[in-house]
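Of the protein chains in this complex, one is absent; all others appear in place.
So, chain A:
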Amino acid sequence: MMMQVAMALKPPSFRILRKNPQRFRTSPTRIRYASLSVWASTESLADPPPSLFLGYSTRTDFPILHQEVNGSKLIYLDNAATSQKPSAVLKAIQYYYESYNSNVHRGIHYLSARATEEYELARKKVASFINASDSREIIFTRNATEAINLFALSWGLQNLKQGDEVILTVAEHHSVIAPMLDTAKKTGAVLKYVSLNEDGVPDVNMFKQLMSTKTKLVIVHHVSNMLGSALPIEDVVVWAHDVGAIVLVDACQSVPHMVVDVQKINADFLVASSHKMCGPTGIGFLYGKYHHLSAMPPVLGGGEMVADVFLDHYTYADPPSRFEAGTPAIGEAIGLGAAIDYLSGIGMQRIHDYEVELAKYLYESLGTVPGIRIYGPAPSENVYRAALCSFNVENIHPTDIATFLDQQHGVAIRSGHHCAQPLHRVLDVNASARASLYFYNTREEIDNFIHALNDTVSFFNSFK
C-alpha cells in the first residue's frame, strides 16, 4: 500500500511546483494545496497527510540526489553523517564569491562592508533559528567538534578542578568524550557516565542518581547519532541546575531535524554543525549564554579576537570575536545562513512531523529483514525516535553490507562505530550499519533500501 502511495506521489508536476524554492518559502500552503490536488486527481483519496509529500516536493532542490551510483539510482541514507545541500545554498556561496568576496571586520571598502554584513547576518540567522536571545551568543567554529573543544579548553580548564564531576552518557560521540577526557586529565575532574537501561537507551534515572554538589558540568547529546533516542533534555537541565552544574547540549542530531529553542531548553551551551543541516562543511557553532561567554578566556590568539595589542601584552575583545581568531569561514557562514533560510522556509515543525512518520516507517520496514537487530527504542506515540536506524544483521559484517548496498544498489549508508565506540562496546558489537534519513528522503526510497538490504543479506548468506 505504501509503495502505491509513494508511486502516486511522483508525478512530474511536483518538480514544477518546487522549481522556485523562494515561492515555497513565502507560500507553503499554496504548495500544500497544489500537492493535494495532484493527489486527488491521481488517486481520488481524501485528505492524505500533507507531510507525506515533503520528500517528493523538496527533492528537486537537491541536484546531487538525481544521479546514478554504480549503475543504480542513488539512495542517500547517510544524512546523520552529512546532509546534502540545496541549490539555494550552493547559489548563495557562489554568489558570495562572485559578488562580494572580501575579508570581514577589516576594511571600510564596499565589498568588505557587504561581506561583514552578510557574515553577521548569518550569525543572526543562527541565533534566530535556535531562539538565542542575542546573536553575540553564537560563536562560529569549524564544526561542532571544534565548538566542544573550544568549550572544554576555555570553560573547562578555567572552571573544573580536582574532584569535580562531569556527567556524560555512554552514548556520547567521540567529539564529546575525547575532549572531556583531555580536560579531566588536565584538571583532575572525574567523568561519570550514564549507562543504558534495559530498553537500550540512556538511563534517565541515573542522571538523578549521579548528580550531586560535586557535579559541575553535564555534557550530553540531545538526540543520539547511533540509537536515535532523545534525552529529556529540559529535565536534565533542570536537574543539573538544581545542583549548580551547567549543561552543554550536543545538538548535532536535533537542530537539523526539529525546532530547538535554547531558551526553552535553558541549556548553558549548545553545539551544532552546518553540514548536517543543509549547509556547507567547515562551519558549526557554539551557543553559550552571554554571561558564561564573557567570563571565558580565548583559546586561540590572533586577529579579530583582540581589543588592543602591545608588544608585551594584549587585551581581548568581547564575545563572539574573542573566540573567532583569524579570518573566519565567511563563505561557509553565509552558506549556513542560506541553509537556515531554506529550512525555515519549509518549517522545522513540518520537517520534524514528516521525519517522525519516516522514522516509524523505516523502523517497521527494517524489522522485517531476517536476522536483524535494530538498536535504540521502538518508536511509538510516547517514544520519540529520530529518523535513523543503526542495525546489525546476524553473521554479516556491517561494512560488507554497506559495500554491497553501494556497489549493487546505489544505496549509501554508514558502517562502523559512528564515532561512538564506547556505546558499541556497551552493546557488545564492534560496528553497526546505519541508515539515516532527512526530509528529502521518501517512503519509496525506504522500500527500495529494504529490498536492496534483503538482497544483500541473501547474497552473503549464500556464501555461508
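Definition applied: a residue touches a chain if its C-beta (ideal position, glycine included) is under 8 Å from a C-beta of that chain, and two chains touch if they have at least 3 such contacts; residues count from 1.
Keep in mind that, in the parts below, contacts and distances are computed from a predicted model.
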{"item": "Options \"Putative exosome complex component RRP41\", \"Centromere protein X\", \"DNA replication complex GINS protein PSF1\" or \"SufE-like protein 2, chloroplastic\": UniProt name of the undisplayed chain", "value": "\"SufE-like protein 2, chloroplastic\""}
{"item": "Residue, one of A:70, A:158 or A:458, that touches the chain absent here", "value": "A:70"}
{"item": "From A:241, A:350, A:397 or A:451, residue that would touch the chain that is not displayed", "value": "A:397"}
{"item": "Residue of A:90, A:157, A:178 or A:259 touching the missing chain in the full complex", "value": "A:178"}
{"item": "Touch criterion as defined above, residue of A:386, A:431 or A:450 at the omitted chain", "value": "A:431"}
{"item": "Footprint left on chain A by the chain that the document does not show", "value": "70, 174-175, 177-178, 181-182, 184-185, 191, 396-400, 402-404, 407-408, 415-417, 419, 421-422, 430-431, 460, 463"}
